[in-house]
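With one protein chain withheld, the remaining protein chains of the complex are depicted in position.
Going by the order they are written in, the chains are A, B and C; count residues from 1 in each one.
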Amino acid sequence: MSTSILLLTAGLAAALSVAGAFKAPRLWLSFVLVAAMASLAAAVGTLAGGGVWELQSGWTIGGERVHFRLDGLSAFFLALLAVIGGTGAVYSQEYWTDAAHPRSAGPGRAWWSAMLTSMGMVLLCANGLHFLIAWELFAVTAFFLITLERRWREVRDAGWLYLGASHAGSLCLFGFFAMLAVRTGSWDLGPMRDRPELAPLFWLALAGFGLKAGLFPLHIWLPSAHANAPSHVSAILSGVAIKMGVYGLVRFSGWLPVPEAGGWVVAVLGVVSAVLGVAFALGQHDLKRLLAYHSVENVGIILIGLGFAMIAAHHGHPAWGALALAGGLLHVWNHGLFKGLLFLGAGSVLHATGTREMSRLGGLWKAMPWTAGCFGLGAAAISALPPLNGFVSEWLVYLGLFDAVNAHDTVAWLAIPAIVLLAMTGALALACFVKVCGIVFLGVPRSRAAESAHECGWRMRGAMLLLSGLCVAIGLVPVVFWPAVQRAVVEWRAVEAGVEAPLMALAGCNVVFAVLAAGAGAALWWHVTRRGIRRAPTWDCGYAAPTARMQYTAGSFAGIITEWFAWILQPARHRRAPEGVFPALARQDEHTPETVLEKVVQPAGSVVMTLSTAVRRLQHGRIQSYIVYLLLGLLVLSVLVFAWASSGSR
Amino acid sequence: MKELLVILAPFAGAIAALAWPREGTRRRLLPVVGAAHAVLTGWLLVDPPAAVEGSWIGFDAVSRAVLPAVSLLFLVCSFYGLSYLRLRPERGNRIFVASLCGLLGLLSLSLQAQHLGLLWVSVEAATLSTVPLLHFNRTGRAVEAAWKYLLIGGTGIALSLLGSFCLGYASLVGTGGGDLTFAALGREGAALSRPWVLAAWVLLLVGYGTKMGLAPMHTWKPDAYGEAPGIVGALLAGGMTTAAFVAILRVRQVVDAAGEGLVANRTLLVLGLFSMVVAALFLLGTPDFKRMLAYSSVEHMGILSVGAALGVGGLVASLFHVWSNSITKGALFLSAGNMRRAAGSSRVPEATGMVWLTPVSARVFAVGVFAITACPPFGPFFSELQVVRAASAAGQTGAMFLFLGCLLLAFLGLTRLAFSVLDGRPRRSADASRDRFRETAGILVPPLVFLAASLWLGLATPEWLRGLWDEAARTLTYPG
Amino acid sequence: MSSNLNLLIGIAMGLNLVALASGRLPSLIRAAAMQGVVIGVLPLLMHSEFHWLVAAVSAGTVVVKGFVIPSLLQRALRAAHIDREMEPLIGFIPSLLLGAAASIGAIGFAGALPLRPEHAGVLLVPGAFATVVCGFLLLMGRTKAISQVCGYLLLENGIFLFGLLLIRSTPLIVEAGILLDLTVAVFVIGIIVDRIQREFDTLDTRKLTALRE
Partner (left out) sequence: MSLFIDTVLRLAGWLLLAPLIPGVINKVKAWVAGRRGPPVFQLYYDLAKLWRKGVVLSHVVSPMHVAGVAVGWVALVGAAMLLPLGEGGLAFRGDAILFVYLLAVARFCTALAALDTGSAFEGMGAAREVSYAVLAEVAVITGLVALAVESGSLSLSTMLTPSPGAGVALLGAGLFIVLLAENCRVPFDDPNTHLELTMVHEVMVLDHSGPPLAAVLHGASLKLLIFSVLLAEAVLPLGAMPAWAAAAALAGAVLAIAIGVGLVESFLARFAFRRVPLLLTTAFLLCLFALLTAWKGSEFGVTESSVAERGAPAAEPFFGWRP
C-alpha cells in the first residue's frame, strides 16, 4: 500500500475517532488503533523502503500551499508516536473509564486523538507556517490532557505552568520561523545547509525546542506536568511529546547550517541535563515526579548524541558523529518505550493504591506481579543494563564518544567529560531505580492502601506487556531496528557515509546473557525449591518483631547521593529532634524543590509581578492623574519626535 | 452617492429608533440596520464608486479594507443586541438603540472621511454617541466610567483638534492654502512646514491614540469596558478603536509625504511597544475579566501601532490584525458579558466556576482567550505572525523580541485569569440570588459566529481581502 | 484692528489667571463664561467683510459658551448644595504662578515659531497656548467635577483661538461642525455631572475612584 493511502487512512481514522470519543469508547479505540497501525505502517514503509514521500497540494491553509513530507527522520519519530499513541489508548480504556471519570473521560479521549493528530502533523508539515500551527495545537491539546482532572488545584497549576512554558517556547519558534521566512523569502522548509547566514537562527530553535524537550534549565514545567497528568498522558508526554522538541532540534540542525558553537552548547546542555536530571530524580519521593526527572536525564543523553553529531558536522562528518547521533536517535525510541512503560506501570500503581507517594507504598509485587515485573524490566532498561534496549543506545553513544576522544581533536576536551559524566549518570540512574523498585514493589506494604492493592486488568497489562516486549526486542535483536536508525542518520544531513557498529556481536552477547541469566535464575530457583524452603522473619539483628515502618525509606536510600548534590538540589529539611528522656514526638522530612523554578524563575517572576503591582497602582482611579499621564505622554513624545527630526535633518 | 448611503442608513435607523413608539419591539431595528449596512457595504465592495477629486467623503482603498470588518462586527453584534435587550426589559432602550445606530453611522463616516476636520468631527461625535451606551446600566460605577471616558477622551480629542489645526497651519505656512483634505495635504508633501507637521503629528497621535487606547492614554479603557454591556465593549474595541487607528494611519501618510516618515514610524514603534509592555504588566495582575479584555485591547492597539511602523508589509499585517482582533474580541466581549450577567460580578473571588454556571459561554471565552493570544488556527495568530515577520524584515530584531516577550507576558496573564474564572466552584450566592441565568441561543450564537469568523479569517483568508489590504497598505505609504 | 484683537486676547489670557486663582466655583464659572464671550467675538474681528456664517458661528459661540453652559453648571451647583470652597490638588497660588509662567512662556515660544507674517504680531498663538495650558492646570489640579469642566472649557477655548488662524482658509462649515460638536460634548458632560451629583451626592471627583486596579 502506498504511503499516501496509509497516511490518509490514519488521518481519517483519527478524525473519526474524535467523533466517537464521547459516546462510543470502543469505536474510538478501534479508530485510534487503525490510525496508529496505518501511520506505523507508513513510517515503517518509509524507513525500510527509503525514499521521501511528499505531497504538495493546491489547497491552501492560511495562504500557504499544503506541503507534507515524510522522510527517514520524521518517519522515525512517527513510528514512536504510533506505538505509544496506540498503546496508551488501549491503556486508557481501563485506566480512565467513564465510570470513574464521568466528566473527563470523553473529553480525554477526544483530546488524545487531537493530540496524536497534531503531533503527526508536526512531523509531516514541510511548511513553516503549518508546522507552527500543528506545533501550537499539539501544545494546547497537551495542556487539556494534562488538566483532565481539573478539580485539583495542583493539577491546574501544573497545567498552567506547562502552558506558559510551552507558549514561551512557541514564541521563540514564532521568531525562528518568521526570521527564517524573511531570510529565505518563503515559509517552505527543506534542506538549506548552504546558506551560512541562517546559522544564528539555530539559537532560537534551541530555546524553542529545548523548552519542549525539557533541557536542564528549561525543564521547569516538566516535573509537575508529568506528575499531575493522568498516567497514560504522562506516558505520551514523556515518551513522545518531549521528543517533538528533540525532533525539532534534530530536524533543524540537519536542515539549516549550525553555528560552530552550536554542537558544543547542545552537548554541554545534554551532559548537564543528564547528570542533574538524575540527581533531581534521586531527591524525589513522588513516583511520577521521579520518573519525570528521568525524562530530563534521558533527553540529555539524546542531546549528547546530537551535540556530538553537530560538532562532527563541522569536522567533515567523521564516523563518530554518525555513531553518536545513531545512539541518540535510538535512545529516542528506547526512552519512549521504557519511559512509556514506566509511566504506565506507575499509573497502574496509582490506580491500585491511589497514591504516588513512595513512602506509602511497598510490597506491591505480591498483589500486582505483572505490574511489578513490567516496571522492573523498564527500570533495568532505563538504567541502561544489558541485555535491554537502553544499553544498546547508550553503548552507541559511548562508541561515538570514545571515537571522538581517539580522534585527538579539540572535541576530546568535551568528549572525555561527557564519557565520565555519562557513566556517572548511568550509575546514578541505577541507584535511583533500585530505590524505586525496592521501595515501591519490594518489602512490606507501608500503608493500608498498599496492602489492599490489586492487579490491573488485561488492557492495562497488555499495554505494558507490549512495551516490555519492544524493550526486550530492541535489546536482543537491535540489528532488526538498525536500518531504521541508519536511515534517519543519513537523512539528517544527507551524508551518505553510513554508520556502522558491531551490533551483531553485541546482540549475540545480549542474547547469550539473557538466555543464561534466565536459565541460571530458573535453575537456582528449581534447586532451592527442590529442597523445600523454610520461611522465617527477616533478620533484623535479633529484633523479633519488625514492622513495615522500620523499613528503609526512599529518602534515606538516596540520602548519601543527594547530599553530594545538595548544592543544586537545595533540599528543604524540617526536623524536630527527639527531646527529653521520653521523647514524645520527633520527625524529620526532607523535600527536594524544583530548584530552577523556585530559586530562579519564581524570583524573576516575582520581580515582574512587583513591577506589575507598581504599574497597576498607577491605575488608581483619580482622573486628575490620568490627565497628567496623558500630558506626560504628549511631552515625552514631542521631545522624542523633535529630537529624532533634528538628528535626522542633520 | 452610494458611499453616503452607508452613512445615512444607520442615521435613518437612529432616527427611527428615537421615534419608535413601542418599547418592546424597538430592538428589532438593530438587525435591520446591521443587515442594511452590511448589504450596502457589500454593494460598495462589489461595485466601488468612482473617486471624486477633492471630495470630503470617499470610499477609498483604506475604507474598503476596514469598513467591511466594522460592518460585520455590527451585524453580528446587532443580533446579540436583539436577544440582550430582551433580557433587560427594565431599562428603556430608546437611547440605547438610537446611539448604537448612530455610532455605526459615525464610524462609517469617519472611516470614509477624506478631510481632517470632518474626520475629527465624526470621531468626536462617535465618542459622544457611546456615552449613553456606557451609561446604560445606570449604576454608580457606570456613571464613573462614563465620566472618565468623557473627560479623558474629550481631552484627547481636543488635542487632536489642535493637531488638525497645526497641520492646517503647516499648509498655510507652506505653499498650500490650508486645504485639509488628505489628498491636498499629501500633494503638498515636502512643502509643508516641518515644525508644524511634527507638532501636528504628536498632537494627533496623542489625540487619536487616546481614542485607540494606547498607553499612557489608555486609562479610560478598563473602566469603560469593564462597566459597559458586552455588546458595547465589542463595538468600542472593534469599531471605535479601528476608526481612531485609521485616522492615525491617514495622518501618518501625510507626515510621510512631508518627508518625516521615518520619525513617524519610530514614534509608532515606540508607542506601540510601550503600550504592549504596559498592557502586559497590567494583564499579569488584574483580577477582573472584563477589565482584562480592556488591557488586552490596549495590547492589541500596541500591536497595530507596531505593525503600522514597519512599512508596507507591516501595514498589511496591521490591517489584517484590525480584522482578526475586532472579530475575536467580539467573541470575547459577548461571552464575557454573558458570564458577567450569570455571576453578577466579573472579579475573581466572586466569579469562579463559570464552566458550571455558563458552560457554553465559558468555553467560548476560553477558546477566545487562546485565539486572541495568537494560538492557531485563529485569525490573530496569522496576523501577529505577519507582524513578527514584518519586524524581522524591517531589521527591527530587538523590537521583535520585545514584542514576543510582551505576547508571552500577556498570554500568562490572560490564561491565568481566564482559567481561574472558569475553574473552581461557583459561588452559591451567585447561584441562588437570581433565578439562574439561562444561556439562550440568541446570546450564544453571535459569539460562536465570531469564533467561526476568526477561524475562517485565519485558515482561509480570502484572496480578495488580502488584495484589499495590500492595496490599502500601498496607498497608505508615500510612494518614493 | 490687530490691537483690538490683541486687547481681547489679552483679556482672555487675564481671565485664565482669574479662573486659576478663584477659590469659589461661581466665580470660576463666571470667568469661563466671560472668556467664552470674549473669544466668541473674535471671529467677527478677524473677518473684515461680513459673512453670515461667521456671524452665526460667533453668535453661537457667545450664546453657548457665555450663557447656556454656565447656566447649566450653575444649576448643577445649586442642586448639589456643595461646599463651594475647593480643595485643590495644585494650590491657588502655585496654579496662578504656573498660569502666569505659561502665559509668558507662550509669548516667548510663539516668537520662535514659523508663523505667517500676518500672524506674527497677533497674540493668537501665545493666547491659544496659554489658555490650553491653563485648561490643563485646572483639569489636573482641581477636585470638583465642575471646576474640571471649566478646565475643559478653557482647553476648548484655547483650541478655538488657535483655530482662528485658519478661519480664512478652511471652509466655515467645518468650524461650525466643530463648534456644534464641542457644544454637544460639554452638554453631555453636563448631563454626566448631573448624574454624578444624583448618584454620589457629591461633585468631588476624589470620591469617584471605585474603578481602579
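Note that in this section a residue touches a chain if its C-beta (ideal position, glycine included) is under 8 Å from a C-beta of that chain, and two chains touch if they have at least 3 such contacts.
Remember, predicted model here, so these are calculated numbers, not experimental data.
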Chains shown that the absent chain touches, full complex: A
Listed residues A:365, A:482, A:626 or A:644, member touching the removed chain: A:365
Hidden partner chain, touching residue among A:26, A:448, A:535 or A:587: A:535
Residue in contact with the excluded chain [from A:374, A:428 or A:495]: A:428
Residue among A:71, A:94 or A:403 touching the omitted chain: A:403
Option from A:100, A:516 or A:586 whose C-beta touches the chain left out: A:516
Contact set of chain A toward the excluded chain (per top definition): 318-319, 362-363, 365-366, 372, 376, 380, 383-386, 391, 395, 398-399, 402-403, 405-408, 412, 416, 419-420, 423-424, 426-428, 430-431, 433-435, 437-439, 442-444, 501-506, 509, 512-513, 516-517, 520-525, 527-528, 531-541, 546, 548, 550-552, 556-561, 564
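Note that only the chains that are shown with their structure count from here on.
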Remotest chain, chain B as reference, centres from CA atoms: A
Selected interface, A-B versus B-C, where C-beta contact pairs are more numerous: A-B
Closest chain to the centre of mass proxy, which here is the mean CA position: B
Cα-centroid distance, chain A relative to chain C, in whole angstrom: 68
Chain centre separation (chain B, chain C; CA means) in Å: 31
Geometric centre distance via CA averages, chain B-chain A, whole Å: 43
Per-residue overlap in chain C, given as positions that touch at least 2 other chains: 136, 139, 148, 205, 208, 210-211, 213
Interface hub residues of chain B, defined as touching at least two other chains: 147-148, 151, 155, 222, 282, 285-286
Chain C partner contacts - residues on chain B that touch it in the complex: 115, 117-118, 120-121, 124-125, 127-128, 131, 135, 139-141, 143-148, 150-151, 154-155, 158, 161-162, 165-166, 168-169, 171-173, 177-180, 193, 195-196, 222-223, 226-227, 282, 285-286, 291
Chain B-touching residues of chain C, taken from the complex the two chains share: 113-116, 132, 136, 139, 145, 148, 152, 155-156, 158-159, 162-163, 165-166, 168-170, 174, 177-178, 181, 184-185, 188-189, 192-193, 195-196, 199-200, 205, 208, 210-211, 213
Residues of chain A touching chain B in the complex: 60-63, 129, 132-133, 136-137, 140, 150, 156, 160, 163-164, 167-168, 171-172, 174-175, 177-179, 181-182, 608-609, 611-613, 615-616, 619, 623, 626-627, 629-630, 632-634, 637-638, 640-642, 644-645, 648-649
